[in-house]
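Only a single protein chain was left out; the remaining protein chains are all shown in position.
Think of it as A and B in the order they're written, each chain with its own count starting at 1.
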Amino acid sequence: MKLVIDRVSKQYQNRIAVDRVSATLQKGVYGLLGANGAGKTTLMRMLCGILKPTGGTITFDGIDVSEEAYRAVLGYLPQDFGYYPEFSALDFLLYLAALKGIPKAQAKRRARELLALVSLQEAEKKKIKTFSGGMKQRLGIAQALLNDPKLLILDEPTAGLDPKERVRFRDFIQTLGKDSIVLLSTHIVSDIEHIADEILMMKAGQLIYRGNWAHEKGDLEEFYLQQFEEEGTHE
Amino acid sequence: MRREVREELKRVFEPPKPQGKRAFLRALAQPRISILRFALTQLGYIRRWSWAVSVMIFAGSVAASVWSPSRLLGIVSAFAPLLALTVVTESGRSESYEMAELETATRFSLRSVLLARLGLLGLANLVMFFLLLPVVVWRQELGVLRAGLYILLPYLLTAFAGLWVLRRFRGREAVYCCVGVAACISFLAAMLFETVPQLYQPDMVSWWFAGVLALGVGTVRQCTGIVRDSLAA
Partner (left out) sequence: MLGDCFVDMEEQYDKIYRYCYFRLRSRQAAEDITQETFLRYFERYQCATSEQTLRCLYTIARNLCVDEYRRDSREAAWAQPYPYPEEEKGEGDEQVLTSLLVRAAVASLEQDEQELLLLRYVNEVPIQSIAQFYGISRFAVYRRLAAVTKRFQAALRKEGFG
């Protein structure tokens, strides 16, 4: 199980959003840290086949990101997502399950299992428009897991979760990381400091740091802030 | 057989827990549902409203053919843009409800969703067209070609303009804009029929033909464009 990101770039007319990022990821949880605008979401969108890189390649076990077989093992939770009006939680999951190619009977069973997993089983028939932010986020996590993905990309997954939900989420992600590649992005350091096996830090579209973060090495938060202080002094 | 006994039978034959199940299921490239079955599920998600509009248009046209046959063509020309509108708005739903990203990252992807919606509704509209055409031909005593052209032009104009708007301006506002466009074309079609009958004379047919051809090509290009847009930008 290997995700190979090879010199991936995304260039727009007047700026470079992602600048020659390279990384090889294997089973485990990876934290993608960076301020807003550092290029995290752009990179994640490219990893999900939503944006096409202007340079470089992305492959999972040799399969290119543009192929169906890549999407078949992918689970994605975007930063923001909507829903068709009148959809209940179960409707939403069944709709996406069909798009993921899962047959109906299996989809129903899987959807119910996942709703239970994210503690939404009571809300199965409730309309999503009645959901709180945290509930919607949990539903988003559920849909990402419908096809038991080997590659899970989560963009700001803890936004909108209350502290208790956050803790449950951390434990949950750690379990997933045991047999999948999980990449989650955030700008909140404490979220991933304890659950990520490795941390990737982005600034201005570049990957500026990659490594394990053992406590002996000092406070991650401090290092992180330092990076942004530097940026301040250059201005 | 009693329930407890059946339950107990299940336990009697219970083997030790399998250990390789998840790994095996993940390693196996699981087949997906067929494209046909996928299209069928998408059919179920097309709003009732879109079908209702088609039914109402058909009913309205039939009613008009009975009660004001001289105006039938004007009425059908005014209805045609509304029919085209259903295709356009259905296609725009993924963007307007912010489902597009989620849909793109799936096996079938947004592309298949759009193709299914455009295809299914386009087909339904084609059926409507072939149902209404003979009614118009008969009641207005027009040739098949002329009747066809007079109905197709407002339809294609709406489809072309609507899809163009959707592609340029994403989101909910774009859809509202399309509704506006369709309403205008509908009104225009009705007005022209009443006030400029010269347009509907046989000597003007070549203009209509050119128009339908140009808009037909334009609409097809917008369709392929919108599908192409759904692929990674």
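What we mean here is this: contacts are C-beta pairs under 8 Å (C-beta built on N, C-alpha and C of every residue); 3 or more make two chains touch, one makes a residue touch a chain.
What you see is a predicted model, and the numbers here were worked out from it, not measured in a lab.
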Inset, instruction - List the residues of chain B that touch the chain left out of this view. - result: 1, 4-6, 8-16, 18-21, 24-25, 28, 30-31, 33-34, 36-37, 40
Inset, instruction - For chain A, enumerate the residues touching the unshown chain of the complex. - result: 103-106, 109-110
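Definition applied: only the chains that are shown with their structure count from here on.
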Legend entry - Partner chain A, residues of chain B touching it in the complex: 22-23, 25-26, 29-33, 38, 41-42, 45, 93, 97-99, 101-109, 112-113, 231-233
Inset, instruction - Name, in rising order, each residue of chain A that touches chain B in their complex. - result: 45, 48-52, 66, 68-69, 71-72, 74, 76, 78, 80-85, 95-96, 98-103, 143, 147-148, 150, 179
